[in-house]
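Here the structure is laid out as structure tokens; the discussion comes afterwards.
What you see is the complex with one protein chain gone and the rest in place.
Entry: chain A
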């Protein structure tokens, strides 16, 4: 059933869209990183009227499927708010917004891991709030989260096939088009699977290695 000649002939078409797939994942990840931090900070705020709505919003985003959120961006936004987004842009925003709620938890765990003494020392040194956050807390809380962030980048990369549902021409969409033209789905879908595996597996090994290395350094007292 597997046709090598045919597989060879469609491979270039699939490889061609890898940049789109990667771009949507990376741009989505950057957006998620940028949105995640303010969400994490707002949820820690002592002002209830800030902390509460942000917490509710982020729990809502986390508990509902990305697919439906993408549909909202492409179907409801043009109709209700007169904002028309290209499928790619909607995909990036959807991915970024959805995963910002996950990344905010990562930031939170990083912030929580800063020892209390650091906060107290900043007060003793008469640092103001902004300076405490920028010079003391964030520089210590973000580096330990880098491996987890890396994992989320890989997770988001693997989530990009969902964007095919809003007609973003990424790997799975291309495979579907190729498959439906020739009724040969086996080669197209298998190749997409292999491409994802080839890209994501080494990256996850890299993240694991980074994680081990950071743990080792931590024990030695370097990081």
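Assorted remarks:
Basically, contacts are C-beta pairs under 8 Å (C-beta built on N, C-alpha and C of every residue); 3 or more make two chains touch, one makes a residue touch a chain; residues count from 1.
One rule holds for everything that comes next: contacts and distances are computed from a predicted model.
Of the names listed as "PH regulation protein D", "NAD-dependent dehydratase", "Electron transfer flavoprotein alpha subunit apoprotein" or "Amino acid ABC transporter membrane protein 1 (PAAT family)", the one that matches the UniProt record for the absent chain is "Amino acid ABC transporter membrane protein 1 (PAAT family)". When the full complex is taken into account, the listed residue touching the unshown chain is A:64, out of A:9, A:64 or A:118. Note that of A:132, A:167 or A:200, the residue touching the chain absent from this view is A:200. Touching the missing chain, out of A:24, A:122 or A:164, is residue A:164.
Contacts to the hidden chain, counted on chain A, fall at residues 1-2, 60, 63-69, 71-72, 75-76, 79-80, 158-162, 164-165, 172, 175-176, 179, 184-186, 189-190, 192-193, 196-197, 200-201, 204.
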